[in-house]
Structures are given as C-alpha cells and as structure tokens.
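Structure incoming, see below.
Note that one protein chain of the assembly has been removed; the remaining protein chains are unaltered in position.
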C-alpha cells in the first residue's frame, strides 16, 4: 500500500472512529438519563446512621484505634 | 439399550447407591463414636481467658473499635 | 564414569563451589560497604512520631483494641 | 464508507440470532435472581454475566482463544475449579454439631434418596418422546438433588459436559429456593406436636476430635470408595487445614481469597456453557423439572427418616432437622430452624440441623463417587 | 580448571552484548522512575524488573520454558491478564460523578481524538525514512493516547505484539507524566476567567442507578460494538460486582488480591518484551514521540470540547475538566483540580473531573474496540 493511500485510510478511520465514539458515548448519555428518570432517589438513612456511630466516639479513641489497627496490620505483614 | 432395561438398571443403581451411602455414612457413625471414646474432653481454658480480656473492656469502647475497624477496612478497599 | 573419577570431579566441584560462594558473598560485603558509604543515615523522625501516637494511648485501650481486632479478624474468617 | 459497512456488519444488531437473544434474557434473569432476589448471588451473578458474554454475537468469548474458552478448559474440564471450591468449603465447615451427634449422618444419608430417585425419574422420562437421557446424563442430572453446587459441577463436567450449564443453573437456583420448596413438604409430613419437639443440648466437642474427623473420613473413603476421593479428599484437606490449628494462613486463604478468585472464574465458565443450542432444548425443561423433584424427594426422605429414627432413639429427634440433610449449607439448616420456631417460639433447632446439614455434603459427595464409579467407569 | 572455565563462560561478564547492557540501563531507569519519582510504580516497578531479568545473558528467562516465557504466553498472549486488570479497575471505579452529570461523556469522547489523530500521525511518520508502521502498528501505538494501561496492552497484544513493550512503557510513563504534560496545554487554551468557573454541585446518585449503569453499558456494547466487549464486558462485570452489593467478597478480591497478583505477573511479562532487538529501534523513538503527541492532542481536544459545551450548556462547565477526559484515572482529575485551585483557591473541581475521567476509560475501551473491528478483523 502506497503511503498516501495509507494516509487516506488513516483519515477515514479517524473520521469514522470519532463519529462512532461520539455516537456510542452519546447513546450512553441518553441511557443514563433514561435510567435516572425511572430510578427514584433513595432515602439514604443507612450511611447517616453509620456516621452517628462514629460521631459518638471521641476523636482520641478513634486516633488510638487507628494507630493500633495500623500497628496490628503492620505486625500481620 | 431398551428403556425398560435402562429402568431396571436405574432401579438397581438406586438400590445399590442408597445401600452404599447408608453403609458408608453408617461406618462414619462408628468411626466418630470410636474417636470420641479415645479423645478426652479438653479443659478449654484458653477461650475463656480470651473472653475475659474482652469482658474487661467496656461495651462503648468495643462499639467504637468496631466502628473504627469497619471504617478502616472500608478505606482499605 | 568410574567411581574414583567421579569422586575427583566431586572434589573439584567442592573446591570450585566454595571458592565461588566465598568470592560472590565476599563481593557483596564490598558492595554493601560501598552502599553504606554513599547513603547518609536518615533522620528517622517518622517512626518516632508513630511511636508517640502509640505512647499517648493508655495500655488498657491498646489491649482492648488488640482484643477487638483479634475478635474482628476471627469473625471475618 | 467501507469501514462503516464493516463496523455495521460486525455489530450485534446485524448478527443477532433469536437463540442468542433468548439466552441473553436468561442471563438477565439470572442476574435479576442474584441481585434483586439474592439467590446464591456469589455464583449466579458470575454465571448470569458469563451467559450474557457467551451469547454476544461476534464477540468470540467462547471461541478457541477467547477468555471464557480458556477459563472453561483450564478450570472446569480439568475439574480443578470445583475441587478448589470444595477445599474452601471444607475450610469453612465446622463439623462440631455432627461429631457431637453422629446419628445425624443417617439423615444426611437418607436425604440422598432424592438423588437416586431422580436418576430413576430421568431414565423414566425417556418414555416421553423428545427425551433421550443416557445413564450418564441421568446421573449428572440426579446429582442436583445433592443440593451442592461444586459436587454437581464436578460430576456434570465428568459425565455430561453438554448439560453442565443447565445442571449448574438448576442446582444453584433450587439451592436458593430451599426456603420456598422445603417448608410445605416439611409441614405436610409432620404434626405440630412433632415440630415442637425440643432436642437435647449438644455436648462440647474437643479440638482433637475435630482434627481426627477429616482424617477418618478420608481414610474411610480411601478404603471403600476411591472414586469419591477427589471431592472428599479436597474437602477433608480444607477441613484439616481449618481444624489442625497450625496452618491458619493457608486455611484463611483457602476460605477467602482463593475461593473468591475461583468462584469468579467458575461462575463465568459455567455461564459460558449456556449457549442457545445447548440450553434452549427440551432437555433443559426436563432438568429443571427433575431438579425440583430431586429436592422435594430429598427433603421428604430426610424428614421421614428423622421420624423413624425419633421413634427408636433414646433422645428426642425433631423430624424437621431431617430436611437439612439435603445439604444446601447453611440455608436448609436455617429453614429447619425457622419452621421449628413457628411451632415453638422457644425451640432453636439451628445447631441440631447443622449436623444433618454437613452430613448431607458428605452424603452427596459419596453419592457422586458411587455414580462416577458405576456409570463413569 | 575445566569447571572454572565453564563457569566463566557462563558469566554475564563474558556474554554481555551491548544491546543487553543498554536495555538493563533502560530497566534501571524504569525502576528509578517507579521508586524515586513515583511514576505508576505498581506497573513500572515490575516492568523495569522484568526488563532487567529478560536481558540477563545466559539466564534464559524469556527462552521457552523460562519463567517469563510462561507468564507472557499464559497471561498476555491470551489476553487474560489485561482483562482481569480491567475487571479489577471496574470494581474500583465509582461512576457516581458521571451518572450525576452524563454530559461529561462527551468530554470523554472528545479526548479520544488524541488516539485517532495519532493513528494518522503514525502513518504519516512512514514518510520519514526508517519508519514502517503498518495500520495495525499505528493503531496499537495510537491507543497510548487512551491513557489507559490495560487497554493499551490488550490492543497491542492483539495488533502488534512486537511493539508491546515499547507501547506499554510509553503508556504508563506518560500516564505518570500527566501532571507535567497537561497543565501547560490546559493553561494555553483557557483564560483565567474560564479556569475560575465554579460548577454546580452534583446531585446524589441512587444505588439503583449505579447497578443499572454497567448493565446498560454492556447492553449498548453488545448491540453496537461487540469487538469492544472483552474489555468493556470485564470492566462492567467488575463494576457490577462492586455496585450490586450482594457479592462484596468477590468485589473485594477482584480489586485487591486478584488485581495485585495479576499486576505483578503482567508487569514482569511486559518487561520481558523489552529486549534489545525489539526496543532499541527507531520505531521506539517514534512511539515515544507519538505517545506524547497523543496525550497532548487528547488533552487539548477535551479542553476545547468543554469550552464549546460550556457555551451551550445551561449549567456552567469549567473547561479544565475536559482535560480529565483522557482518563489516566485518577491523576488527570487531580491535575484538573489542582490547576483549577491555582485560578480560584475555593474551587474544588475534583468530583466534577471524575465524570470525564471515568468516561475516558469507557471512551478508550470503545476506541480500542473500533480499531480491533476495523484494523484487526
């Protein structure tokens, strides 16, 4: 294949590729919007609850724990 | 093989299979009883000791630790 | 190969092997000393700091944590 | 323009066959069961996903050189993946409840009647035009009644690889359906009074007994049923690693990282066998039907055996624990516990049901060994 | 004496060829970049070490039967290793930011212009005497612009295995160089005012949307681009395991132990392709050059697209987030955040940049699929 022919092929692939990538990811935009439309926002009580547990703990204790866990993990290695 | 012959074979396997399964697991009953006879019950001091360590810790601290460990494990993922 | 010839070969290998092992590990001695010469001793502030964090924590809490972590790891298995 | 045409000719849209569309729906159904219904998600999710991947036109996942092709041939055809899962399950299983009450082994044995009755049923189904199950096929189908995934996959890969997909799907689906299939049968076969029976507390079991148990099981298998040793042997290895107390690192890896890695691959590989030409057949309907029969007969046999044993036993036996003999660990034991609680809110059967439950795992591995020896040899 | 001679004849000293010495220096450079500079150390360290091992005279690591020979043929030639890495990356990726603002997908699409422009550039380089890149070579080189390691390795192993080493090294090196390559381009193409733009807070995304997302991506790929399904499929499997919430054990294994194990082997295997006769060529210089061009064009395309979109969008778009569309997760998003903070110290763009960032991963996997379909088919 002559270089200029190859360049023309490459240009074709460039065009075709960008069109396809945009078409495909554009399709995904539509898909995501459709999903969002049919998925009601959830209440999200669970994570809040979990934070509460952590909030009740004094920062000192958490720091102590982190250090201990770190030490423990190190020792385990 | 004719179907009725196959059925007779299947019935044979059914009988033979159940006899073998019962014989084999029945043998295990004898084996377990024999093991139990020669294995004196152990004192089990170690686990009790471990529980003591935990008992000395106030439930609050344990809750804090569980939360911290959970958080830590999450962060590690 | 006649046994005595084999023994002479084995003796040769013995000699050669020990010379090579000594030469090679001796070379490593030189290498390590060279590395040490060009590597300034580091300040080591970080590990000290880490120890401090642990020092501030009362031994009781650390014991509690160790127990909890142990329990937690057990439960995870 | 030529490139665009080539791309179009490669798209799924231009190449879909009806069978593939249906199989993708089957894959989506399995994903739904796994994610939304929580049916054995660890296996059904990768199986469902593997099914979807395998049926993508032009993607070549299951062609020679494709990812799923490699995984299937390396892991399933060799039998290595189910054996590793079995080792991990062994490392996760506590035989304490069984060792404390070894009679429960008879319940685990009895429930295997589900397997052998289904074998007979599968052969009988040949009387219906359209079905042509060989003895090997029938054996592989019957093992669904063992309610044990890796055992079913192992036996199917040896005796009827072309039915593997349907058998694995049926096995895991029915295992997940245990809370729906078993209770009506259990209630129909027992009176309220029987379901209220309180069993004696189990004796504590020493560490030594737990260490000797897998060795003794292996020894018995070696002597009397070598064909069962691949399954039983790896199971005992896992259990020995768990109980011996000196190789905790290995035991932990076997029941965590190793079993997880193998589970992902095993699921994908099983899913890759769910192709239209092999799954969309009348045989699959027969397999699903026979699988349900197998679970039901196994449950009934376990309960009936428990009733008989209760009559002759010095200590009381609640017949509900017999249903746990099908295995489906630990679901069936939980079902026995739950149905028991309905009759007597203070009667916790869980530990008592764990005995027949783990006995059922051994029972179906033994049954698989027998089938391999007679049919496969 | 004879033995000593034999030993001497076997030493590296007596057998070194110049090319091997140079390649060992390359390996040492990669180790330096990984350890001292912190350039993508998880991959560059094993790659560098593999490079050193592969170039030891007389050691036979890459000969048939050598350790690296096995690892390469089992893991790279089959395509399994990059696919497993991709599964792990999927299990580590949170698509929340993208689902909350799906327009960002256009930025991820736009940045792939770096790939296709480089393909053209690679072919154009054939005009320079000494270069002879086939279309397959050019495609494999161009994918460096995708800024995604496993995608580049997967495509190179299919289209141009002899260039694999250089391509992988270029891909990971430039990914590490993102904080140096991108900022000048980003600043040159935007005004301070544009860089100061504050974007609206993202809406919370429900768990359901996150579960449906990988399934929808897979479905679209199946329909329109089956050639991309190996990469996209494994990626979606990982992401589904992460988000579905019922297989946390598998998800955790996929993003920790399994990806770590595969990373070690993948790195060694890639390093084993860094032999003198394949790496010390003028092609490698071309590849390194084209790789830099690809990253730059991709960055510029992303930023320009973001500027265009900002003009037409109802909500403000900071053009800096467009640069994150090249992927290089999460480095490019961090760079966008940092450059944004320089203009406005109260403007945190990180979450907004994560959208185009993960879109870029999908974009380059799609581009790889297109190239496979057109060039490889």
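Quick notes on this one:
Each chain gets a letter, A, B, C, D and E, in the order it is written, and its residues are counted from 1.
Convention: a residue touches a chain if its C-beta (ideal position, glycine included) is under 8 Å from a C-beta of that chain, and two chains touch if they have at least 3 such contacts.
Computed from a prediction, not measured in an experiment: that's the story for all the values here.
Per the touch definition above, the residue from D:225, D:305, D:324 or D:367 contacting the chain not shown is D:225. Only one residue from D:24, D:152 or D:211 touches the chain missing from this view: D:211.
Although one chain is not displayed, subunit E still touches it through residues 3, 6-7, 10-13, 15, 24, 31, 34-35, 38, 41-42, 45-46, 49, 52-53, 56-59, 61, 65-67, 70, 256-257, 260-261, 263-264.
Think of the hidden chain as still there; on subunit C it touches residues 3, 6-7, 9-11, 13-14, 16-18, 20-29, 31-33, 35-36, 39-42, 44.
Although one chain is not drawn, its touching partners on subunit D can still be listed: residues 78-80, 83, 211, 215, 218, 222-227, 229-230, 233-234, 237, 240-241, 244-247, 249-250, 252-254, 257-258, 370, 373-374, 377.
Definition applied: only the chains that are shown with their structure count from here on.
As a whole-number value, the distance joining the C-alpha centres of subunit A and subunit E reads 16 Å. Computed centre separation for the pair subunit A/subunit C is 40 angstrom, with centres defined by C-alpha atoms. Counting partner chains per residue, subunit D has residues 3, 7, 256 touching two or more of them. Looking at subunit B, one finds that residues 61, 65, 69 touch two or more other chains.
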